[in-house]
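My questions all concern the structure below.
Excluded from the complex is one protein chain; the other protein chains are retained at their positions.
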Amino acid sequence: MTQDLSKQSNRLQEGGRIDRSKPLTFTYNGKQYKGFDGDTLASALLANGVDIIGRSFKYSRPRGIVAAGAEEPNAIMQIGSTEATQIPNVRATQQSLYAGLVASSTNGWPNVEMDLMGLVGKIGGKMMPPGFYYKTFMYPKSMWETYESYIRKAAGLGRAPKENDPDIYDKMNQHCDLLIVGAGPAGLMAALTAARSGARVIIADEQSEFGGSLLSSKEMLNGKPAAEWVKDVVQELSGFDDVLMLPNSQVNGYHDHNFLTIQQHCTDQFADRAPNGQIAQRLHRVRAKWVVLATGAHERPLVYGNNDVPGCMVANAVSTYINRYGVAPGKDLVLMTSNDNAYRAALDWHDAGRNVVAIVDSRKNPQGTFVDAARDRGISIIVGSGVIEAHGSKRVSGVSIAPLNDAGDAVVGPIIKMAADTVATSGGWSPVIHLSCHTGARPVWNDEILGFTPGATYQKQLTAGAINGAFSTAQALSEGVKVASDALSQLGLAKSDVALPETEVVEEGKAMALFHIPHTKPTSKAPKQFVDYQNDVTAAGIELACREGFESIEHVKRYTAMGFGTDQGKLGNINGMAIAAKMLNQTIPQTGTTIFRPNYTPVTFGAIAGRDCGELFDPERYTAMHAWHVEHGAKFEDVGQWKRAWYYPKGNETMQQALDRECLATRKSVGILDASTLGKIDIQGKDAREFLGRVYTNAWAKLPVGKCRYGLMCGEDGMVFDDGVTSCLAENHFLMTTTSGGAARVLSWLEIYHQTEWPELEVYFNSVTDHWSTMTISGPNSRKLLEKLTDYDVSKENMAFMDWKPMTVAGVPARVFRISFTGELSFEINVQANYGLHVWKALFEHGEEFNLTPYGTETMHILRAEKGFIIAGQDTDGSVHPFDLGMSWAVSMQKPFSFIGKRGMQREDCVRENRKQLVGLKTIDPKAVLPEGAQGVLDPKAPVPMPMVGHVTSSYWSANLNRSVAMGFVKGGLNKMGERVFYPLADGRVIEAEICSPVFLDPKGERQNV
Amino acid sequence: MFHIYCPHCCEYREEEEFHAAGQSHIARPLDPDACTDKEWGEYMYFRANPRGIHHELWVHAAGCRKFFNITRNTQTYEIKEVYKVGEKPSVVADEAK
Amino acid sequence: MQHYSGFGLLKHSFSHHENWQRVWRNPTPKKKYDVIIVGGGGHGLATAYYLAKEFGVTNVAVIEKGFLGGGNTARNTTIVRSNYLWDEAAHLYEHAMKLWEGLSQDLNYNVMFSQRGCLNLGHTLQDMRDIERRVNANRLNGIDGEVLDAKQVQEIVPVLDCSDRARYPVMGASWQPRAGVARHDAVAWGFARGADAHGVDLIQQTEVEDLIIEDGTVVGVRTARYGEIRADRVGCVVAGNSSVLAKMGGFELPLESHPLQALVSEPIKPILDTVVMSNQVHGYASQSDKGDLVIGAGIDGYNGYGQRGSYSTIEHTIQAIVEMFPVFSRVRMNRQWGGIVDTCPDACPIISETPVKNLYFNCGWGTGGFKATPGSGHVFAASLAKGEMHPLAKPFSMFRFHNGALVDEHGAAGVAH
Partner (left out) sequence: MSDVTVEAMEGKLVTDQLPTGAIVGESPLHHSDLASIAKKGPQQGGVHFHERKLKGLLTLRCAPSAEQLAVIESLLGVALPMQPLTSVTTDAISVRWMSPDEWLIIVAGEQAFEIETQFQEKLTGHYALVNISGGTTILDVSGSHVVDMLKKSTPVDLHASEFPVGKVVSTVFAKSGATICRLADDKFELVVRRSFADYLWLWIQDASREYGLVVKA
């Protein structure tokens, strides 16, 4: 097959898992390139010979791709072909290539300034050691804001879109016997073992294909290329109903009790916008009986001078690009290693027909299968040496190699310079222990493998393969079987037979502990040796932090920002710790450990939010009459989750005009309120009455059947938290009402006392809030209106104030309560909610002649304020007891049981003089309406801070009284009737008010008693 | 994210179905009126708040609505046992033994 | 103490930064101090600094079980504001605010205090009433603040969704222009460096295993690493671990230690110039100088010393952020973490004498301690120096939970911050 590879200068003629029959065009920094299906953005960029993919954060140095997976620190891209579909900070090594992909590099500064910044980085960089900003920008003080604005300009990698996200994301709850993280040899083997035994298995892998390390190596299993074995296993797994296979899925968080989150990329691997409204990403919330971490290992680069010049890579990444993507990211390779394993990169490079300049091995006498293979190929191996420095600016042009001492911490001979365009390094492998740390386990240093392995945990967690330091394929496969078998036996499932595939025999020599390659100059003077690329953390920086006294590794990390990038130090943390340890003359485990927190890799906010946003962010609760309110133009108020009609403007009415109309109509004739949202609790049992007496502040022992009573509910501290009317339906049967927002809290309050304190009381509580539609008709004509709809005698004689009666209203059986929150003659009609709208409409059919006017919560608030009735939550705030509210009439201190709140309201501070007390506030200017929340003072001329006496809780324009009405707290207010309070407002006005009774209208209560 | 065994539903459920309701076994004084301010304040507010074994009241809010007790290690978050209201824990902190 | 400045940086760059002095010593403790501070977080270090600098008590040790500033100082979302409702709290936090305003210069350490303003959004009528009440109280107490309507809010934060599309549309906000954020680690390090320079011994990696109490009076502490260390007065400033220390003193505190989680996004280009908080939608966000969106919400409902919480809390927080800022949907969450916050029943701190003579506690800051760091340290230092509580600290006695004189700041504390 002939392909036009001319534009992909680094693409090999053959090999890789890409589909060469599917070329794809993509755009990077405004220029079009070609790649193949199966590429990542990173492999396609490398194939096209793109060296610089970004500039570094602090020093603005050119950077290239160094790795091939989640550990990549540099290749952080902006993706998106339209404004709304911009995605910041996509790691090119994890982004599948798709046709039309648009990517650009993300730099701290605009492109035009890039070169300038590079220059600034070179010169100014010397003045920017770690923590430099703590040491400067302080003087003069007034300049800090200016300094800061420049600092902020440099912030950030990519950018957020300016338009709202068109994609949708969702969540799915999953349960399984085994969640296997990682589908490399260990994970696949574990999955196969478990699946064959009938276990419920989820296996997730961050890559687009299962296989892990097997996809990028030339290993043979059962005598065939490993990828074929992978294919067979995947095929078998897909045949099990109870196996869920999730490629393109990162397990990002491991939470307590084996709860894990997986971010599955559904469509964003092949489009920046999900086609046809499909789900872009799905967040799986998994509860697993057992978790198998088969997460593998990341290769550790070595730290040497100018190790950030494009062309410096991790050894294994070189192999991956060659074997998996058919890309050789350069021509002349120098490999530096402290171990045998990395030789494979040189072998792959050589076998791809490229030139291996040399293998530089820090060990004096390397021996093993791969070393032999290199020698067989005639590759030059320079032993006992290291690459101390790379040369070049925008691409590696050569290296300096020098002999090292046995400890690997000093240069002990002359430097040789060699030309090369690629430097691959390996300091060994770091197990990917991230998830194992998330629930608090501290990793343990293992000297054998020179890395941290998972610490002890009580989570039901098993680990297999390279995460344990079992780096060979043979070990990984057998550990996979073992952990699955262990889990199966714990789950009580019989283990079925699984044969281990046959692996090649590989001898590897001992690796050397090497992290930081010495230079001929001291670290502080040597060319920059980067430890954490993304945050420009250097070996010199770490040494400086230690010299300055930052001795804890946590201090070092925080001072230098090591590990705080979007890669969370996957490549650099251990090198950094090793450098700090050496500086502090300690071992690595003495220096500390490295703790990782969720997420393993960054997770899209939208995916975490799922569908719980927009109209589904929080339930909107509706009453049975909601559609009517909408139809009649109501404005709504949010009360808890309820949508309550607030007011009903007509035509061009302003809010105040609508309220005036509603208020006047109600007091003159009749108004109607949808009160269905009030909490309602059915209380039954022979001890119901006793219970009420314990939770309310007043007496309930003698409330007769057919009567209603208002009650205050307090906490043990004596502070009011809810109120409402409770009616005696029958001797052992009550209906309690609560505030709309307090219903759930009150029911829970009753239950906790019943279940934990007084289980001996025979009483049951059941919520009937939703069962009853409640409509309050209020006003002098409310009786006449009701009489039109019922045959029942609702006269004063037969149905007195605070009575309730069963009757039929508009053909529907109803419970009607003669209670009033407006001070008017009122009837609260309750019918089963399926008939609420019917009755509501019937009232309007008969209400026309009375000008029946619907009113909302605002008019309700005004009407009750005219009467001085409180609203719990508005006129109370958790710091006031019934006496503060002037409601001693609602407290019965004589009850035999010490009701909830009684003791609390008698504490020293609760009975002191001069507490804030709720009073009426009559503005001297009747037209002036006090703002709710205004703070009162006795002396408006007092200097700031002014002594305040209390705030306005409720304040309205009263159309009925043609003046303002208000309530508020005033220190000692109940004894200050007639005195003045001043309210200095933000606009400079001072409103003066007289302290008065809060009952502005009908103080004798005659209107409601007709 | 706790996985909590409800002793009434007799199975494990997700934490989202439950609410924590504070320290267990804080009995309301039988004669509040006889309590001093100090005693009453301690009943209302003062808590052991241990680092380690803790007995706490939870409610299966979205499930059976029953309150019950959990003995949990507040450091590791391991749940040691669950038991019904009125029962005594079998796992207690070392110094409480 | 080596003076820090831009000139100093330039000078040291010529010697390749090899000659910077240690920021603090690593001393072996003496047998006895005038004052021991248990807890080397921001508050403890600030206490030590002001004891030495303002009150002349330099024979002081700070004993820290881990590393300096490694607890909640290192784990908070760095918001600084003083717009509290009640006079007692407002005066305390405003005292801190005034110290913040000169702190970098006072410490000669740039704590990067950035007064970019803070919005507390209102979404319901009751929210707006509460905002009016609080802002009016702030104004009459001499604390800056304004009530804004939705349009004004939109002008300050263009990326905030102020439309009616929202489930709980923004109705307005309180706005404190002097509020902002600071660099949390720098605060601890700056105070530590300052305290050390005044002779305070900072003893790290040393856990206090017991308090030494003789005849109802504390006379020192017992440590695993150095044995007994004596002192005339002991101040405990150990946040989430306060109940553990109180138990050593033989008493309980009205505290519960809860996990408080926070998270950051990946760094993105500047998009959010101020701090935005919402109690109703339940989340808050600001953007760090590095570009991370720094996000938090409320505590987890259970007690926890594990420095982690439940995922559902993170989920709800991010739902709130995406609801408030729909353009953040494609931004990605980088990292989350948790602190242990010692919450008080009235959402106010305890700065107090205790049942043990000469033993003082400064704790209960709950979710809002960072913003008070200099103020807390200053009043606690004054109290420890004189053996008598500073007037600003008096209302925050632990004994208010006996007599009922609580300072209920749940409204103003709202979402954790």
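All chains are identified by letter, namely A, B and C, in their written order; residue positions are counted from 1 within each chain.
Convention: contacts are C-beta pairs under 8 Å (C-beta built on N, C-alpha and C of every residue); 3 or more make two chains touch, one makes a residue touch a chain.
Fair warning: this is a prediction, and the values are worked out from it, not measured in the lab.
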item: Chains in view that touch the one left out, judged over the entire complex; value: A, B
item: Per the touch definition above, residue among A:P23, A:G368, A:G633 or A:G685 touching the missing chain; value: A:G685
item: Contacting the left-out chain in the complete assembly, out of A:E83, A:D791, A:E913 or A:D987; value: A:D791
item: Given A:G100, A:G811, A:P947 or A:G1005, the one touching the chain that is not displayed; value: A:G811
item: Which residue of A:R375, A:H733 or A:H846 touches the chain not shown here; value: A:H733
item: In chain A, positions touching the absent partner; value: 170-175, 200, 242, 277-279, 285, 287, 611-612, 615-616, 618-624, 626-627, 642, 677, 682, 684-686, 705, 729-733, 762, 764, 766-773, 791-792, 806-808, 811-813, 815, 831-838
item: Residues from chain B at the interface with the omitted partner, ascending; value: 8-11, 13-14, 16-17, 62-66
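What we mean here is this: only the chains that are shown with their structure count from here on.
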item: Where chain A and chain B are represented by their mean Cα positions, the distance between them in whole Å; value: 28
item: Centre-to-centre distance between chain C and chain A (centres being mean Cα positions), rounded to whole Å; value: 22
item: Contacts with 2+ other chains: residues of chain B; value: 1-2, 37, 40-41, 44, 76-77
item: Numbers and ranges of chain A residues touching at least 2 other chains; value: 255-256, 259, 439-440, 717, 904, 907-908
item: For the chain A and chain C complex, residues of the former touching the latter; value: 85-89, 126-127, 129, 132-139, 141, 144-145, 148, 151-153, 155-165, 167, 253, 255-256, 259, 261, 285, 438-440, 522, 524-525, 540, 544, 547-552, 554-555, 558-559, 566, 568, 597-599, 602-606, 608-610, 612-615, 617-618, 620, 637-639, 717-718, 873-874, 877-879, 904, 907-910, 931-935, 937, 944-946, 948, 951, 953, 984-986
item: Chain A contact footprint on chain C (complex, rising order); value: 4-6, 8-10, 12-13, 16-18, 20-26, 66-68, 70, 74, 87, 91, 102, 104-105, 108-115, 123-126, 128-137, 139-142, 146-147, 159, 165-168, 183, 185-186, 189-190, 204-205, 265-271, 281, 287-291, 306-308, 310-311, 314-315, 318-319, 321-323, 326-337, 400, 402-406, 408, 410-411
item: Chain C residues within the chain B interface of the complex; value: 241, 243-244, 247, 252-257, 301-306, 308, 310-312, 345, 401-404
